[in-house]
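Left out: one protein chain. Kept in place: all the others.
Presenting chain A:
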Amino acid sequence: MSALDWSRGLTEMTLAFHILFATVGVGIPLFISIAEWIGIRKKDPHYTLMARRWTRGFVITVAVGVVTGTCIGLQLSLLWPEFMRFAGNVVSLPLFLETFAFFFEAIFLGIYLYTWNRFSNPYVHWLLTLPIIIGSSASALFITMVNAFMNTPQGFTLENGKLTNLDPLAAMFNPATPSKVAHVLSSAYLTSAFLLSMIASFSMLRGRNHEYYKKSIRLNMLIGLILAVATIWIGDVSAQFLVEKQPEKLAAAEWHFETGNRASLIVGGRLDPVTKEITGAIKIPWALSLLATRDPNGTVIGLNEFPKDEWPPLYVHYLFDAMVGIGFYLLAIPVLFLIMTRMKRWNAFNRWMLGAILAGGPFSLLAIELGWFYAEVGRQPWILRGYMRVSDAATTNPNVGVTFWLFAALYLLLGIVCLLVLSRLFRNKSAELELEERRIIL
């Protein structure tokens, strides 16, 4: 394998590992804040305990998120020095802003963790969650801006192979920014809702029946419903954006080769790599045109309009379908759950429902991975779309293979230890035990 392949592999691995923790890091503070607020408002110690327990687990994941984030930050320069020399001028402002957001979050997270019971007014402690939410979401915002810029670069002119006449704000607020940021944030919150209810339903499936778990699931499913609707809606907006600005990405995801109207939406199936024949797919006539242009007769640009060496890999179709599929699953579960809680005859906490909620946790994380792989692989062969190819950006250092394995070992170690610590943290101290210890009896 060449230095380029190793560099790509290492970057993929780091990002794939980091994004799990980053998503949790962005999403969970919102839920901690909501739970603590309800706890104070309703004087219900269950919710306060929820906030405490979530925070305890959250810190562990934040630690891994922070260190893997540091890895990716440095790897940008170590693995892609040519890219950083070329575009570092432009991406540095959002990167710089991100460190401020991170700084802000770091300061207040430290204060939050060590000031439970330190203020006489409980709302003062709750207020500390706000800068944490702002900080974590703002870092997602800024870093997504960098990624959006790589997809739809603007805010500079190209002179003699150098970027000049920089306009930092135009670069940050590029066409891809709004839909990308919105999708990243809403999906991170949605994932967190499912991860938190996953924990509660796991406990219930193991036979615990305390009201605490039911409250947790109810709260998360309610917020989850709103977020699922938002995420799917923003996903649709993102597809509209692709039609306009990155048609090759959408065309690759939909195996749409010939430009034409009344394009059908292709779900699943297999593609013959030579003849480009699609077999075994569900074709929904006109649906792609309808989705892309809001008109069943609308024209959708096909992949054949682009030179072959600018095609993204065609396997992105599977990533896209799986992501969308999971998205609808994550919508269906809260809907079903909330209908069942309304119906007095049914027990919303039956084993099947709990199992389905439990599965939502890993599924939502999987969808995050699939979505990012689709977004990133879908802009191949470009690192800076239209300006610089990935193959021109990588380091020439012959030792990337060694560092790949070094980091693989690191992530394996961190992943295993993190899971062990998390499970030990909660196994040794169940919610019931802690309720008793804190003398919360209902």
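Everything below uses one rule, namely that contacts are C-beta pairs under 8 Å (C-beta built on N, C-alpha and C of every residue); 3 or more make two chains touch, one makes a residue touch a chain; residues count from 1.
Here is the rule we use: contacts and distances are computed from a predicted model.
**Q** Since a chain is absent, check the UniProt entry for it and pick the matching name: "Phenylacetate-CoA oxygenase subunit PaaB", "Multicomponent Na+:H+ antiporter subunit B", "3-methyl-2-oxobutanoate dehydrogenase (2-methylpropanoyl-transferring)" or "Cytochrome d ubiquinol oxidase subunit II".
**A** According to UniProt, the chain not displayed is called "Cytochrome d ubiquinol oxidase subunit II".
**Q** Consider the whole complex, including the chain that is not shown, and state which of A:Q154, A:Q240 or A:T403 touches that chain.
**A** Once the missing chain is taken into account, the touching residue is A:T403.
**Q** Return the single residue from A:T164, A:N261 or A:N297 that touches the missing chain.
**A** Considering all chains, including the one not shown, the answer is A:T164.
**Q** Consider the whole complex, including the chain that is not shown, and state which of A:M13, A:I40, A:M84 or A:A359 touches that chain.
**A** A:M84
**Q** Could you tell me which of A:A22, A:M50, A:L97 or A:A431 touches the chain that is not displayed?
**A** Answer from the full complex: A:L97 touches the omitted chain.
**Q** Hey, which of A:L74, A:L130 or A:I339 is the one touching the hidden chain?
**A** Result: among the candidates, A:L74 touches the missing chain.
**Q** Going by the touch rule given at the top, which residues of chain A touch the chain that is not shown?
**A** Residues 56, 59-60, 62-64, 66-71, 73-82, 84-85, 88-90, 92-93, 95-100, 102-104, 106-111, 113-115, 118, 131, 164-169, 395-397, 399-400, 402-403, 406-407, 410, 413-414, 417-418, 421-422, 424-425 of chain A touch the chain absent from view.
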